[in-house]
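Got a structure here, written out as structure tokens. Questions coming.
Here the complex is missing one protein chain, while the rest keep their positions.
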Amino acid sequence: MPHLTILYTPNLERPADEGGTDMQSLCEALANTMVAQRDEAGHPVFPVGGVRVLAYPAAHAAVADGGAAGRAAGGSGEYAFVYLNLRMARGRSPAVHESVGNALDSCVKHHFAPLLARRHIGVTLQIDEGTEVFNSRTSSLHPLFQRG
Amino acid sequence: MPHLTILYTPNLERPADEGGTDMQSLCEALANTMVAQRDEAGHPVFPVGGVRVLAYPAAHAAVADGGAAGRAAGGSGEYAFVYLNLRMARGRSPAVHESVGNALDSCVKHHFAPLLARRHIGVTLQIDEGTEVFNSRTSSLHPLFQRG
Partner (left out) sequence: MPHLTILYTPNLERPADEGGTDMQSLCEALANTMVAQRDEAGHPVFPVGGVRVLAYPAAHAAVADGGAAGRAAGGSGEYAFVYLNLRMARGRSPAVHESVGNALDSCVKHHFAPLLARRHIGVTLQIDEGTEVFNSRTSSLHPLFQRG
């Protein structure tokens, strides 16, 4: 199951005209991107029913120097950041990791372009392969996507 | 310290008659299950004072195809999912991983049986062994459970 979890500073939860961003639309764009991924043989990288994106604004956060450099540069000194982590199952090729990563990264860069131009914000995207020692799935969702 | 973290779609936070579930009772059932685990020698797998379960509904989420297949199947198109991750210390046997995983999985399947029958929901449980390079514990909780 590919799970993409997004952790971010709470100041991004504000309306767009106050420096925030629409995280729900980012979640949907990332899910669509994941569904669209294909491997070297043209097969879907992820089962549709397994694509899951979750976003969590922190209750409290601290970034870098607390704002001193941002104020010195003439800004508000209020920083923001976003950490995106995709955990996928083991065993896919480095080429697939790279192509999935690049596709998600393009999606992220597109989404945050307006904020990157307007405020001090850092965005990090990482992909991990799961190394779980136990795995279990119970689902009434996957059967919707089984091939007939 | 065994930490079990539960991440899930916010639609599960609703009352049960609106498609949600009682996550607090699930946390308690999982903690009780963890406390009850025994290894091959009959000893507790986890120190009682170290058992910790935390549940976090996402602020935003996107699942699978966004609902198209669910609506085509005559449902609301509203999917739900739950991701449970137990991180435990290194060094326990594969047999212990399996028995702990199966015990938690039974607990999870029992809890979600009504929802699995009523809505499109996916539940994934994984166990990781921690690979930390630094570990520190400070506790006024553990002394409660020391053997005399």
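Letters A and B name the chains as they come in the text, with residue numbers starting at 1 for each one.
Simple rule for what comes next: a residue touches a chain if its C-beta (ideal position, glycine included) is under 8 Å from a C-beta of that chain, and two chains touch if they have at least 3 such contacts.
Here the structure is a predicted model, which means the values were calculated and not measured.
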item	value
Identified contact with the non-displayed chain, of A:Met34, A:Ile121 or A:Leu141	A:Ile121
Option from B:Ala55, B:Ala69, B:Leu84 or B:Val123 whose C-beta touches the chain left out	B:Ala55
Footprint left on chain B by the chain that the document does not show	1, 3, 5, 13, 23-24, 26-28, 30-32, 35, 48-57, 130-142, 144-145
For chain A, residues in touch with the removed chain	7-9, 56, 58-66, 69-70, 73, 79, 81, 83, 94, 97-98, 100-101, 105, 108-109, 112, 116-117, 119-129, 131
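Keep in mind that, in the parts below, only the chains that are shown with their structure count from here on.
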item	value
Distance from chain B to chain A - Cα centre to Cα centre, in angstrom	22
